[in-house]
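Handing you a structure now.
A single protein chain has been removed from this complex, and every other one stays in its place.
Which chain is which? They are A, B and C, in the order written, and residues in each are numbered from 1.
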Amino acid sequence: MSKDETLGEALRQQGISRRGFLKFCAATASMMALPPSMVPAIAAALEKARRPSVIWLSFQECTGCTESLTRSHSPTVEGLIFDVISLDYHHTLQAASGTAAEAARETAIEENYGKYLLIVDGSIPTANPGYSTIAGVSNVDMLKEVAKGAAAIVAVGSCAAFGGIPHAHPNPTGAVSVSDLVKDKPIINVPGCPPIPVVISGVLLHYLTFGAIPELDSLSRPKAYYGQSIHDRCYRRPFYDKGLFAEGFDDEGAKKGWCLYKLGCKGPTTYNACATTKWNAGTSFPIESGHPCLGCSEPDFWDGGGFYKALSMPTEDISRTAVYAIGAGAAAGVALGALNRAKKAKATKAHEKVTINDLEKGN
Amino acid sequence: MSASLQRGINAFKEQIDAPVASFFSSCVRCGLCANACLFHTETGDPKYTPIHKLEPLRRVWQQNYTFWGRFAKALGLSRAVTDDELGEWETLVYDSCTMCGRCSMVCPVGNDIAYMIRKMREGMAAAGHAPEGLIGASQRAVTIGSPMGVKLPALQAQIRHTEQETGLKIPVDVEGAEYMLLLSSMEIMNFPEFIGAIAKILKQAGVSWTIASEAFEATNSGIQIGVSEIAAELVERVVAAAEKLKVKGVISPECGHAYMAIRWEGPNLIGRPYSFRVVHIMELLDELREQGRLKTTGKESQRLTYHDPCQVARRGGVVKQPRNLLNMVAEDFVEMPETGTMNWCCGAGGGVSANERADEIRLKAFNRKKKQLDAIRPDAIVSACSNCRIYLEDGLEEYGMDMPVLSLTETIAEHLAGTEQTGSKE
Amino acid sequence: MTETELLLWVRGPALQVATVIFLVGVAVRFIEILMLGRQKDLAEARGSALAGGLRTIVTRSVPDRGTLQRSTFNVVAGYVFHVGFFVVLLFFAPHILLFHEVLGLNWPALPTPVIDATTVVTIIALLAVLVHRVLHPVMRFLSRFQDYLAWLVTILPLVTGYLAFHRVGVAPPPTLIAIHILSVELLMVVFPFTKLMHAVTLFMARYYNGAIAGYKGVKS
Partner (left out) sequence: MPCVTDTASLPAGAGENLTHNVQPLLHEIRHALAKLLEDGDGTVIDLRSLPLAPGEEQKLLDELDQGEVTAQIQALGPTEIIETRYPGVWVVVHFNNDNEVVGKFIEVCHIPALLCSQQEDIREGLERLSHHLLEATT
């Protein structure tokens, strides 16, 4: 598929029927969390869409995000990568290696300057550029260089979006997010550790379909997927509202599928599509399998004071502080009380007998 | 700071104790006490809010007995209480408070405001901010033996008169009598019939009693003006006489604050428990009734209500006894709305009656009593405090109401079985 | 400071400081009051001071009929916001979790919609109480700066809690929670220095009142 072909033409060339294309559009609408009534519009847009060049940069990351994407079940990743987008550079997925790979990147930049989409996974170390380099180029430099010619940047995963685990206290590499370094390009954050696969492909498809970035929240996340909290869409929410909580992982409440809030669930403050889109082809999501939400799509989720501690809980031992405080207060109280008693005793001692002759003012 | 102010502030510091500190700590300025005070409800003036009357005392507490108050004082952030302020508060503390304690019953956090007013008056008097009327009464009480200046010969004249009228011997200075009767000056001067009524009842019940010529006065100006030394001196006279006559008990007559002084404050004023018991006449009569030693015939057919004297009922704990007694002689006994420990004051207690300056506000506040009476429209009011009786009559007259105010003891005496005076007064 | 850092600070060091100020302050004031002492009553008792004191601690929660009639708004609004405040404080699941963590005690929670409605009613009652304080001649006359301060630090946790629960406002959720916790810490810090202390000392005040009356055989 040449870059001048529209997607519709390309698919038809490959012998994909109109019916198949419509099915693809229906799945795409669902993936983009758009209502089914949008399917004709999507079909019309996709038909005319030209496949963009995509450069994928991986920095301090675990490849979990790529793994997640390649597990993306709809449409098939091959289809996505080779039919829908032109993935011109991706360490893990490209066949080329060494100088050839870097040359592919440079060519893609040159040929599509100002038009290509940049996808980043992983955080960028700033403490020492040597901590992470590709072909001798530091992550910071590579990001800045590639970002310059990008039409938009998608920060995939919590590391690229917020710094993620490398950024966690004490952050030895001085890891930062893409948005910490790039200020002059539209950035879409697709956080999660990893993000839900269909969310990654949904965001890419949205960009492809409409040629624009989707509506974003204050953390630059697409509202279509991150607009509601896990808590708001959680099927266990009725138990929360009724005050029925699992107190442990194997107690009666856990067996009955009660709310996991008391086990530290971050659902109430975590914005993601897990509760509806779910994982593994819509099979389940952490809460459904009995584990509290870790809040992985939120900034600094690793430093939230413990996965098994609710967000409103003290992070330090308050009980001991309380005991000491009461002790100290009691001691101070006794000391001050003694001063008061001394003052009162002094007043009693200073008491002059009041006689009937003292009652008139001036006596 | 002038010597008198110093003495006043010093007295405040002496008086503040744990209850006072807990009360001031708890006040949330909800203002509920305002509607419990007849001086506020009948004037609508916020300055008569009970807790506000304690403001100088509160400031002394805060500046001296709280850590942050001490701190603020050390930094010069708080204003010391001035003599002018005490002067300003004089009318609030003495003229528009009868220490009736109704606010103490209402305060949602449990502040005993009357308890604090009593303490505040110690400092006010020491600072020279007591009203002229009460100063005069106190001076007469100490020098003459009676706040109204009633001397022994006057009592002796009333005794002779009573003896003639009733044909009964009124015992004076009888050693070994069971009870020693105290009388308030008001009874001696205004209601001498009381002596005869007591004589009749105690004769029927077979109770031996006496009046002490050295200590017949029941009232105690000291606790009204707020000078413990004077109050103690007056109590000591009674105690000395009771001990000298070796009586088993002292009868507090129909007087509210006299009962408070001799029954509850007395031992604390002189710093030791009594060797005798103190009873209000209502308590004694009810005991006799219970023992079957008090028998009456006939009942009053008129509609009667009972006015609880604050110091006897709310502050003294004598609530059910007068009702037991009244039920013996009243056919149509009706309670006022808000009665017993929630009764409204006549407006003249706590030294207000001795303070002519307070006459105007006292009569204004009486409107509260009028409303209470209007709700039930009795033919007559019965009470067990001669001060209440006099000022109820005064208020009724002021408001153009025609309603006799009776002594419960006298009413009982009129219905004593086996006496010539049976039958009801129609 | 990121929102998570703020939340961590609020849940960590700030909470420690607030707890220390709160407990030291309360303990000091409690002991200060107790140590001022009370003279032994030498008059012959007619009733039990202890029984009277304990009795009044309970009974003073119920207004007498006359007060209810004459100060209906004051009593009702006061009741609503006190009960509402404690219902929300003590029966909201996340709050119980906190108490469980700190005190080791656990009790059942109320359904969230009930807590939600209670919060709204409590906030309305507090607003009404403020308007009343400003308009009522007696309350306006008695009010000092700290009365308004106490009102503010009382309503803040309710309002911020409501916002945090419904995640409204410009701030992200963790910040809303942080602001809510911070408002509670403000309440704790202000508590020992203001009339908020009444929450502790009213038990002493009622006890003394009831004991003084009970000794004389009066039910106060």
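One rule holds for everything that comes next: contacts are C-beta pairs under 8 Å (C-beta built on N, C-alpha and C of every residue); 3 or more make two chains touch, one makes a residue touch a chain.
Predicted, not measured: the structure shown is a model, and the values here were computed from it.
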Considering the complete assembly, the absent chain touches shown chains A
Touch with the missing chain holds, among A:Lys144, A:Lys255, A:Arg320 or A:Lys346, for A:Lys255
Per the whole complex, from A:Ala33, A:Ile55, A:Val203 or A:Met313 the residue touching the absent chain is A:Ala33
Note that chain A touches the absent chain at residues 12, 16-20, 22-24, 26-27, 29-31, 33, 35-37, 39, 73-76, 79, 233-239, 255-257, 275-277, 281-284, 288-290
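Keep in mind that, in the parts below, only the chains that are shown with their structure count from here on.
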Per contact tally, chains sharing the most pairs are B-C
With centres defined as CA means, the chain nearest the overall centre is C
Chain centres from averaged Cα atoms put chain A and chain C apart, in whole Å, by 39
When centres are defined as mean Cα positions, the distance from chain A to chain B in whole Å is 76
Contacts with two or more other chains occur in chain B at residues 16, 65, 67
The positions of chain A in contact with two or more other chains are 332, 336, 340, 344
Note: in the complex, chain A contacts chain C through residues 218-219, 229, 240-243, 245, 261-262, 268-269, 271, 298-301, 303-305, 310-316, 318-319, 321-322, 324-326, 328-330, 332-334, 336-338, 340-341, 344
The answer for chain C against chain A in the complex is residues 2-5, 7-8, 11-13, 15-16, 19-20, 22-32, 34-37, 93-95, 97-98, 101-104, 108-113, 167, 170, 172-174, 177, 181
Note: in the complex, chain C contacts chain B through residues 28-29, 32-39, 41-44, 46-47, 56-57, 60-61, 63-67, 70-71, 74-75, 78, 136-144, 147, 150, 193, 195, 197-198, 201-202, 204-210, 212-213, 216-220
